[in-house]
Every structure is written in C-alpha cells, then in structure tokens.
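Missing here is one protein chain; the remaining ones are kept as they sit in the complex.
Chain lettering (A, B and C) follows the sequence in which the chains are written, and residue indices restart at 1 in each chain.
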Amino acid sequence: MDILILTTGGTIDKVHDVRTERLVFDGSTAVSDILKYGRTDFPRVQSLMSIDSLDMSEDHRDAILQAVINAPENHIVVTHGTGTMEQTAHHLNGNIGQKTVVLSGAMRPQSLWRSDAEFNLGGAVIAAQTLPAGVYAVMNGRVIKARNVRKDLETGRFV
Amino acid sequence: MDILILTTGGTIDKVHDVRTERLVFDGSTAVSDILKYGRTDFPRVQSLMSIDSLDMSEDHRDAILQAVINAPENHIVVTHGTGTMEQTAHHLNGNIGQKTVVLSGAMRPQSLWRSDAEFNLGGAVIAAQTLPAGVYAVMNGRVIKARNVRKDLETGRFV
Amino acid sequence: MDILILTTGGTIDKVHDVRTERLVFDGSTAVSDILKYGRTDFPRVQSLMSIDSLDMSEDHRDAILQAVINAPENHIVVTHGTGTMEQTAHHLNGNIGQKTVVLSGAMRPQSLWRSDAEFNLGGAVIAAQTLPAGVYAVMNGRVIKARNVRKDLETGRFV
Partner (left out) sequence: MDILILTTGGTIDKVHDVRTERLVFDGSTAVSDILKYGRTDFPRVQSLMSIDSLDMSEDHRDAILQAVINAPENHIVVTHGTGTMEQTAHHLNGNIGQKTVVLSGAMRPQSLWRSDAEFNLGGAVIAAQTLPAGVYAVMNGRVIKARNVRKDLETGRFV
C-alpha cells in the first residue's frame, strides 16, 4: 500500500534560531527524521510549503488540495500546523475523491525533547492505511472526522 | 472509545543500568511517559509483566490472553518484545472474541535518543481503534495480520 | 570545596509554551536537572530571578552582586542569558572580593535536543573550582576573563 506524506510546516517542523531566540522554519522538515527513526520504508515525502498554519491562505489550501488530487497514492498524510488544521480539513473534505487523507502535526516541535511529533505521525500513517476514503485528523491518539476537527485553545488538545 | 494498554516489557521498556552497563528492566514502563508526551487521555495502562520476550513462556502468554479476555475494553494494545511477538500473536489469534488487539513495541528502547517507541505506539493506539476485531502487529508504520507477523532478523524490521 | 549555583534565567531555562508557541520562562530552572544527570552532589542551587538577560536592569545586577557577596561559598556559578552576560561580568568585576565567579548559560535551551547547556554548565562548575579569585565566563569550552567577555552576534559564539 503506497503512502504519500505531504509536509506544509507547522509546529512539528519548527527549530530554534540562536540569533533571534525564536522558533522558526529553516526550510527543512522533521518528518524525514521521524520516518527514519520509525524504521519505515515509505517511498515518498513531498514538501509543499514550510509555514505557520496561521499564515495559510486559500491559495495555500488549494495547493494542498491539488497535490492530493494529483498524487498517484490514495493514502496520504498531510503534516500541518494545529492552528488552522480545522479549516484545511474542511477545505479538502468532499473534494478528494476516493482517497484517505489524514492531517496531523504536533503541539510541541520535534526539535524539543518530549515532543508529540513521533506519536502523532505514527498514528497518522496507520490511520491513512486503515480508514475508508475521507478526510481525518489524528492528534492525541485519536481519529477525528473532518467536520469535527476542533482545537481546544484552553488545553491545547484536539477534541 | 475505551482503550486499554497492557505492558509486558520488551525492548521498549529497557533502561540502562550503570553498574552492569547493560540494558535491563527496572519494573517501570516507558508507555506512561509516551502517552503523556503524546498528550493522550487514555484511561488505563496495566502492567502484566516486565520481561524480555525471549523469556516468555506459555504461562506468560496465557496471562496476556486472560487479561485481554477479562478486560472491559474491546480495543487493546499490548506492548511486547519483538523477539517473540510472532508467537504471542498466534497464541491470541482466534481466542479473543470480538476484540481488536494490536501488538507493538520497539527495536530501540525509549530511554535512548531516536527510539522508534513513540512512533510505533502512536500507530498501535490508532490501529486498535480503526481495525476490525482480530489480532495485529503494528511496527515500522505498517499493520501486519497475526498470521503474517514475522521479524526479519537481518534488517531488524517487521515484514 | 563548596559551590553555589545562582540562576537568573536566560536561554538555558527557556521552555516551549504550547499556547503561544514561543520559548518562555515558567519559573523553573533546567540547572537542577542538569546537575542531577551530571551525577553531582553540589549542595546548593539558588534561583534569583527567571528573566531574559536583555530585560536585566541595574537593579537585577545589584541583586546578583549582593547574592554573590552574601553567599558563604567562595566558588560561585551564575547561569545567565548570553545577551548581556558581558555587562553583568563587568558589573561584578572588582566588587566580589576573594571569590571565583563564573558566568555561563546556553545558546540553545536545555529543553531542546542538542543544547549546549550541559556542556557549558559542566565547564562552569569546574572553572569555579580551579580558577583564582575573579570573574569569568565559560562558554563554548573556553574560559574568558570578565573584561574580555564579548558575544559575537554573527556566529552566536563567545570569543
């Protein structure tokens, strides 16, 4: 079963910048390392963009949608910031044909100790292989259907 | 959906002993930390034993089977050493009624950097919620049916 | 030989805040963990403040100076942000009597993988025990005398 992982940035990919002392994007993605440490043999990781999901426009979401539609794979994980994962789930929902698309990401960058990145991505790749066609999010060890994706701003968890 | 995680030891739980300079069990499990960092709210982790799966006897496997049968939950993850995961999968297979049981573990202890523990466990908890009743292993980002579980001793991967 | 470690915050102590997605202070210090993992038996860690060194005022520096003077120990490490380590070194220099004071910190928070926090603090506690009375910084594996402390903003290193 062929799986594609599309990366778009988000907290999962943020790294520390020693000059500004902020968490920023440096163009790389943590996903490749996670897949390597996870000892996977997935064939394809494609980086679409490297941005904070709060900066994601309709054009960005269209680019994700096109990448999903154009991909030869039917089982697709999209790593994504948690801030607007909900909007992208709605944007994709109903427009992707007979594909299974799973959005995932992290509340804590993979570059920090004790990140939830590995746990979430491990769940997302399994969900992409086991769920019927549709759009889902996988966070906190839970599968959430596209229309129900909602981030609880108080607890920082998905419900 | 209620999930139970049964721990039995295995590489995932091994820790370094400074006196013998070996990787040993100290009675604790890494699973609780992984679930915490994964920001989950799973209600129950139950430790059955803390042993190397090469030391697992039929009695040990019966204890796992009984714990699965007696559990009120229908979605169960069993963390387990990789050496005899295959035998335990066969032992459970066909004897657990309408439950979904997913075996998982790690090739590299969670106490080491770059372990596959978080990635595998993240996948296992999703598989336990999305797969139909039966026995499976989740390793390397893949779902394997009980009768096909086989560790490739050369590559240290499950196929 | 009794050693005191005074903590003031700085990058070494910054942690990730999941709500704002920034690196912030939560009032705790990474120093205690580093000393524990370093298997030390140092008797005393005293937290003076928990701030970015760019926010450090003359009052803050006076508080550090008073804590140094009042301490019963003669071998003192001060963890400090790197942004104004130079100013604090000058503030203490010449005013601390027969004590050895070593400023140190990190360019990368201890809460991230591959931080320089452990390496720098390990060096600072040795410097505090081996150097004659005076004020020094220890960063990047080097001892720098108070009057020479200077951060190279281009490279993020101390020279």
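Of note:
Rule of thumb we're sticking to: contacts are C-beta pairs under 8 Å (C-beta built on N, C-alpha and C of every residue); 3 or more make two chains touch, one makes a residue touch a chain.
If you're wondering where the values come from, they're calculated on a predicted model, not measured in any experiment.
Considering the intact complex, the chain excluded from display touches B, C.
Contact with the undisplayed chain is limited, among C:56, C:78 or C:125, to C:125. Residue-wise, the contact with the chain that is not shown comes from B:11, picked out of B:11, B:88 or B:104. Mapped onto chain C, contacts with the missing chain fall at residues 3, 34-35, 37-42, 107, 114-116, 118-127, 129-131, 138-143, 156-157. Contact between chain B and the unshown chain involves residues 11, 14, 16, 18-19, 21-23, 107-109, 111-113, 153, 156.
The criterion applied here is as follows: only the chains that are shown with their structure count from here on.
Taken chain by chain, the contacts run in an open path, each chain touching the next and the two ends left apart. Chain A has the C-alpha centroid lying closest to the overall centroid of all protein C-alpha atoms shown.
Chain A and chain B have Cα centroids separated by 25 Å.
Separating the centre of chain A from that of chain C, both taken as means of CA atoms, is a distance of 38 Å.
For this pair, chain B with chain C, the centres built from the Cα atoms lie 43 Å apart. With touch defined as above, residues shared between interfaces to two or more other chains in chain C number as follows: 113.
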